[in-house]
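Let me begin by handing over the structure; questions about it come next.
One protein chain omitted, others in place.
Labels A, B, C, D and E are assigned to the chains in the order they are written; within every chain, residues are numbered from 1.
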Amino acid sequence: MNRHLIKRHIERADAQVINRLGEAGTATVHEAIGRVGYVGPFLRPIQQDTKIAGSAVTVLSHPGDNMLIHAAVEMCGEGDILVVTNTAPSTHGMFGDLLATSLMARGVRGLVIDAGVRDTADLRSMGFPVWTQHVSCQGTVKNTPGSVNVPVILGGVTVQPGDVICADDDGVVVVERADAAWALEQSDARIAKEAVMRDRLAAGELGVDIYGLRQKLIDLGVEYID
Amino acid sequence: MNRHLIKRHIERADAQVINRLGEAGTATVHEAIGRVGYVGPFLRPIQQDTKIAGSAVTVLSHPGDNMLIHAAVEMCGEGDILVVTNTAPSTHGMFGDLLATSLMARGVRGLVIDAGVRDTADLRSMGFPVWTQHVSCQGTVKNTPGSVNVPVILGGVTVQPGDVICADDDGVVVVERADAAWALEQSDARIAKEAVMRDRLAAGELGVDIYGLRQKLIDLGVEYID
Amino acid sequence: MNRHLIKRHIERADAQVINRLGEAGTATVHEAIGRVGYVGPFLRPIQQDTKIAGSAVTVLSHPGDNMLIHAAVEMCGEGDILVVTNTAPSTHGMFGDLLATSLMARGVRGLVIDAGVRDTADLRSMGFPVWTQHVSCQGTVKNTPGSVNVPVILGGVTVQPGDVICADDDGVVVVERADAAWALEQSDARIAKEAVMRDRLAAGELGVDIYGLRQKLIDLGVEYID
Amino acid sequence: MNRHLIKRHIERADAQVINRLGEAGTATVHEAIGRVGYVGPFLRPIQQDTKIAGSAVTVLSHPGDNMLIHAAVEMCGEGDILVVTNTAPSTHGMFGDLLATSLMARGVRGLVIDAGVRDTADLRSMGFPVWTQHVSCQGTVKNTPGSVNVPVILGGVTVQPGDVICADDDGVVVVERADAAWALEQSDARIAKEAVMRDRLAAGELGVDIYGLRQKLIDLGVEYID
Amino acid sequence: MNRHLIKRHIERADAQVINRLGEAGTATVHEAIGRVGYVGPFLRPIQQDTKIAGSAVTVLSHPGDNMLIHAAVEMCGEGDILVVTNTAPSTHGMFGDLLATSLMARGVRGLVIDAGVRDTADLRSMGFPVWTQHVSCQGTVKNTPGSVNVPVILGGVTVQPGDVICADDDGVVVVERADAAWALEQSDARIAKEAVMRDRLAAGELGVDIYGLRQKLIDLGVEYID
Partner (left out) sequence: MNRHLIKRHIERADAQVINRLGEAGTATVHEAIGRVGYVGPFLRPIQQDTKIAGSAVTVLSHPGDNMLIHAAVEMCGEGDILVVTNTAPSTHGMFGDLLATSLMARGVRGLVIDAGVRDTADLRSMGFPVWTQHVSCQGTVKNTPGSVNVPVILGGVTVQPGDVICADDDGVVVVERADAAWALEQSDARIAKEAVMRDRLAAGELGVDIYGLRQKLIDLGVEYID
């Protein structure tokens, strides 16, 4: 049965680990954990060159109704990222500079929302980063119940409250809370490996050789011609 | 019957009022006038951090044909915004730097178009702001009749010639000409109210308390759990 | 029959001509060559204010598989633009900073891809320009054969290896290799003509007069009213 | 200001005229009245070979909330078509077989909705025709106010309560109430003209000759070659 | 870490319960279980008037690669529904009449797929029902690993192997296996309640009265006018 719940307390991953996952970036983390957790290309940043990670506080709302976002604010703390989902597609501007002011007062790092936001110029100048599907000045109501800190699905990925959200110019990746330390380890390994690779490629070596693809291509029936 | 008309003279709202509606911004004005007039999330600016208002000079064109935009130029004056709509969806780049040069020479403030524009780098460097559905270098013809300064529908909102167009990073809002002064009054009231609210939220007060949502949530069957 | 081919050598247009087509820009070139060659509004730059041209090295890949991009690198040289197409729609981030490093080491000028890219912040800071349909951190596999330097179709336009790709803020235009010199000639003529037109329009002359549209409008049944 | 209104009484066009507009069909009526009134290709029938017209009873709802549809039922009578619009895009199944039962009991002829419907198999077997943007079994709430029998915008066309809605396999066309008799006259004339044309074309005459396009094509620079 | 698994054995709900959920239909079941489990309006049937339920056998594939569908066949049995998802959006025709022949030989009831299918005329004449996002004759490869009978996300809903899939003209609803009996109970109750309601509405009673909405509308500020 579908109860509406607001859960006050959630577990979070280690703050240090979260911060370093943020620095690693979504492409690295997504690769490092086995190419899972990416929420898809339709959630885009409203700013450039911002790279963060934080603990998910989740919201499930009715389209065009932001009452539960208001309810979620007090569940947010230092280092969190608010993740807002809807029970159906929505283009509403469900979030603006007032809610951002409130979240910044609590140390929240950003917003990920599968609907729309407004006051985007203000949000950028306040330094509050947002990943969203739409920008829209259309206002919302406060009439229909929903939930806070329940599992939600964001662009084809399950987000549990307390999961680590990584977000940057390439999109949003979700790391399960229990996997955070391992994910960082894998990411660090990948970063080290990529640094070596970058040097070799910059020096003119070819991926087709490094990855041994030449023979594979021929085995697959590809013909080299002049 | 569907006549093609070019109307030379239109009524405009008070210039002072228009300018101050521009400063208020679309989200504020849209809220202030009762959440109407927003043309939807698919008309996006090609620039950032521009916030204007002006009087609508309207165009109704055939897709991929910009003859009526040329006809509209001389109907535009100081403080106007050109609003171009099409009889069917279009991705054409119907407007570029030459038309912008012509409009700037007449004091026009910007363009809102439900098709596409081109020369976007030039438009940005000229300081001519545009809200559009597409960017496309595809050129247009000049063959099919249309109208200037007739009522048009832009993204689900009726625009009468002389209505006030507000446009910024959050999109485009239409204020009926007769409502302009009242809309400004409402916007000013809202801005004042929001300033107070912003201070309270920044100080840590919660929207859920300020708006009295706690009891409402419980009345709607939402359960707080730990 | 559909063979998978990797063609090593391609013909290129004159380097001088290519460079000057890049400076002319897509809108000018597209107009100059008779309004053909534009690949449509869904391939967008990840950067602003970059304007390039180069010789197409083409790739045809399976969705979500970038093995052929790796194979294409060694076919690329100074002044080329890599053009990646897929056998079906794809949102994958098929290209990132490592491949860009490799291409920059060879003097490649940029990428046009009808799928997605990742590491976009890095690509911008490296100065490697990209035109793409999606930004996505989702990784790819290297399993399915494809081709390099075969004719491909990009957004409704045929691209032959060695064709000139012009790309800027307005999108991407393809000029057939054999037409490059003629296209430049036409573009130069158009630029000269537009400069004159720009001055006249800036001085307040009207397009409706310059293009002789007043009578045409009336002949088409358009009525001027007050 | 945006008041929520439910208007009890509306004017309707002549019943005879409405019925005959229904028989004429949308393509004919749309042409006859000067190519206006078509609501666009995104409202599609859930059934085939149904061709109706009726008087619009209009609804403006919040996305995912069908309270106002319930409120509208008693404003509907013999020969009406319910026209449901939303303040923002919605995919919800806002209407199903129970509401159809209620409307059929009042002699309503069909539904046009810019969101979604459900129970589509039942609606077809009940013989209640629907034009909709989506089919979706997702249920709605009854929390947010809206209006009945106010002017609404449906797919870029204004619908006044009492306007004539024509709907068939080709979509939906709106005829202003005051124009209904004239629209029928024009439609009848067109039908007569098309019958003659159909015979001529069936006999092998060519449109290019009948419409005198041969010379026009040549004047426009088209060359006939072998 | 992202392992590729093919799980041979899954638990299924009671066959009797499943069959009766199929008869109840998606709109009823979705409502009965609290408005959850609906996979969205983008998965549509290729046939009309088919209403089924079955146990989910799940597949997770690479776009344009149907090797795992082949691997899944032997995991399917009497009364199952094959649920195919992809790691990224795909339009490929990943399934056709041969795979349907194979599944029908095992008693499988239908297919739900978030990509495309082909041989649709044959599938309809064979009586093998399909819910899909696209119809496409484009063929697939068999190169990239994936999984069978792992949890997948279909249109924003988690599907565990063995969950009950209900599918009809209104779309697809997922019922968690453990909830199947309860869902049927709730559905039966709802069907009974709706039968009464249908009679009352058919007799001319109004939903606005039955649901007590008149007062609610007025309390929400809606005004009745004449």
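We adopt the following convention: contacts are C-beta pairs under 8 Å (C-beta built on N, C-alpha and C of every residue); 3 or more make two chains touch, one makes a residue touch a chain.
Everything quoted here is computed from the prediction, not taken from an experiment.
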item: Contact set of the excluded chain (shown chains only); value: B, C, D, E
item: Of B:19, B:48 or B:91, the residue in touch with the unshown chain; value: B:91
item: Option from C:126, C:153, C:189 or C:203 whose C-beta touches the chain left out; value: C:153
item: From E:79, E:93, E:171 or E:207, residue that would touch the chain that is not displayed; value: E:93
item: Positions on chain E where the hidden chain makes contact; value: 3-9, 67, 70-71, 73-74, 91, 93, 96-99, 101-102, 104-106, 116, 118-121, 124, 134-139, 142, 144-147
item: Positions on chain D contacted by the hidden chain, ascending; value: 25-27, 30-31, 35, 38, 40-41, 44, 48-49, 51, 168-171, 173, 194, 197-198, 201-204, 206-208, 211, 213, 216-217, 220-226
item: Residue ranges of chain B at the interface with the undisplayed chain; value: 62-65, 87-92, 138, 141, 143-144
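Criterion: only the chains that are shown with their structure count from here on.
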item: Intersection of contact partners for chain B and chain C; value: A
item: Repeat of the B-C interface, chosen from A-C, A-D or B-D (over half of contact pairs identical by residue number); value: A-C
item: Higher-contact pair (C-beta pairs counted), C-E versus D-E; value: D-E
item: Separation of chain A from chain B, taking each centre as the mean of its C-alpha atoms, in whole Å; value: 31
item: Chain centre separation in whole Å, for chain E relative to chain A (CA means); value: 28
item: Junction residues of chain A, two or more chains touched; value: 3, 35, 87, 91, 138, 144
item: Which pairs of chains touch, using the document's own definition; value: A-B, A-C, A-D, A-E, B-C, B-D, C-E, D-E
